[in-house]
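As you look at this complex, bear in mind that one protein chain is not there, while each of the others sits in place.
This part shows subunit A:
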Amino acid sequence: MINLQNIEKVYRTSTIETLALNNINLHIRTGEFVSIMGPSGCGKSTLLNLMGLLDAPSAGRVEIGGETVTQYRDKELARLRNQKIGFIFQSFHLINDLSVLDNVEIPLLYRKGDASGPSRRQLAREALEKVGLSNRMNHFPNQLSGGQKQRVAIARAIVGQPSIILADEPTGNLDSAMGNEIMSILQQLNADGATIVMVTHDETMAKKTHRLVRLFDGAMVGDSVLMSNA
């Protein structure tokens, strides 16, 4: 589903050059639930961003669902982000001036000639039901708790029924009870067929996934299958 070959990512500023990722080779199969761990600054977010087509690698090849995106231009990248990938951020990234329902609807707005207004709203409502937030649809983000915000973000990630869900520390800003709730939603989505890659600092969360990839200083230092879950 996701295939990374010889990935390298260098951040250049006028003064310093950071090698954030070095020679990453990673193949993630359809239906897998993979967690990525490593110390702060080791390149986890960078790796996830490359998988989510939110940034371009300095070298190497990215394949998403069999499509090699290296030569892809803005339009094709946007289509893939919109249709195949759902992204969940540590800091939620909700638009504060829009209601919960309007936030969740956004990915559908960028879909060509698709669903009408009412059917988009119906899909958004269903997504919110899946994350248990149907009673907060007309609230605004700043009227919600952190856990509720993250559930809105998950609803937004899944509303377009993408085959891949990428989550960057989805529980990082939440207490453990909330974190567990989010985790069980992700597990349910995975059970329903989504391929999930999740960055986490939390061993107990990682243990609930199929496969654990460890990064250190931009390099992959471990890739283990957690048999108990697979």
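General remarks:
Operating definition for what follows: a residue touches a chain if its C-beta (ideal position, glycine included) is under 8 Å from a C-beta of that chain, and two chains touch if they have at least 3 such contacts; residues count from 1.
Please note the rule applied: contacts and distances are computed from a predicted model.
The complex appears with one chain absent; UniProt names that chain "FtsX-like permease family protein" among the candidates "Succinate dehydrogenase", "FtsX-like permease family protein", "NADH-quinone oxidoreductase subunit N" or "N-methylhydantoinase A". Here one chain is not drawn; of A:I106, A:M178 or A:A219, the residue touching it is A:I106.
Looking at subunit A, the residues touching the absent chain are 46, 49, 52, 54-56, 74-75, 78-79, 81-83, 87, 89, 91, 93, 95, 97-99, 102, 105-107, 109-111, 117, 140, 156, 160.
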